[in-house]
Structures are given as structure tokens and as C-alpha cells.
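Just passing along the structure, written as C-alpha cells.
Complex shown without one protein chain; remaining protein chains in place.
Then we have chain A:
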């Protein structure tokens, strides 16, 4: 993606030493969308522009063609994908013309850590008060909470694979924390 090609975050300084199961993903488009979920014309226009049925159930993600939508609040979603953010913003603004909405390109706001492998749940459980046990938190679920006291969005993309969105300025701290959290399991394997 041209726009983000040269972006690096503070976590990049330590990412080469991350243990197996932790990586910082390459930057991707992140667009914040706000609007009234109860307004059918808003939901239809978003579907037209992105192919996504925006999740109305709290803390769920929904996928479309190029982008997925994470539920952030009753009138707010984060659209994430590997396509161009500028094109997505343009498409949304076109489809929603005349309606009451807000679209903002926040791609530089957060970096995404991928936590995977048989111990990723345990590393998360050490880092948060939220219950990430597979019994209650499943693929397709996402939520906002504190990871090691830093605000984060946590999404389970598939079994034993989590994406953790943290603000770039916190990324070195959270990255180091997660690396440390995984360290004890590396010894066990």
C-alpha cells in the first residue's frame, strides 16, 4: 500500500527480537466510520460501498470484500484491510452523500500485533482482566480493553490467532510486554 510503505512505529526497533508467536503486521488501512445503525439508508450505503453488513451486535467483526468492520460502539466501526484507505474514504463519502455520518482515515493511529500459537490465550490472560478463554471469546469477536494498562482493540481473527491494535506511541511498550509474556512458553516447548 503506497501511502504506508515507509511507515515505521516505535515497536519496529525491537520487533526483530520478538519470539515465535508475536509479529508486528505491516501497516494497513484503518478507517473510522460513524453513523446511525438504525438508519436503513446508512447501513445500505455502507453495504454498497464496502460489501459489509456492519455488525450491530457489540464486540463483533464482520468481513466484506476488501475490508472488515470491527464494532467499536453503537454508532462507530473501524474498517480495516489491505486496500487503499483513501479509496475507501472516497467510496464511503460518495455512497453516503447527503447523509449524517463521519469517515476518518486513522491508518497511522494504531499498529497491529499478531499473537498466535498454542499459548496466545495465556499471554493475553496475563495482560488483561478480560476473559479471553475460547469458551467466551471466539474467532470473529473483537473488543476494546486495556492490555498491560494500554488501551487496545483485541480481535480474534481465527482460532489461536489474535490481532491487537495499539496506538503507535504505546507500541514499543506493549510489544515488549507481549514478548515478555510469551517468553516462559518458549522454554516449555
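In this text, a contact is a pair of C-beta atoms (placed from the backbone, for glycine too) under 8 Å apart; a residue touches a chain by one contact, two chains touch by 3 or more; residues count from 1.
Going forward, contacts and distances are computed from a predicted model.
Per the UniProt record, the absent chain's protein name among "4Fe-4S dicluster domain-containing protein", "Peptide ABC transporter substrate-binding protein", "Thioredoxin reductase" or "Sarcosine oxidase subunit delta family protein" is "Sarcosine oxidase subunit delta family protein". Considering the whole complex, the residue from A:4, A:63 or A:144 that touches the absent chain is A:144. Touching the chain that is not shown, out of A:130, A:157 or A:176: A:130 (per the contact rule at the top). Only one residue in the set A:72, A:89 or A:112 touches the chain that does not appear here, and it is A:72. Along chain A, the points of touch with the absent chain fall at residues 58-59, 72-74, 129-130, 143-146, 149, 151.
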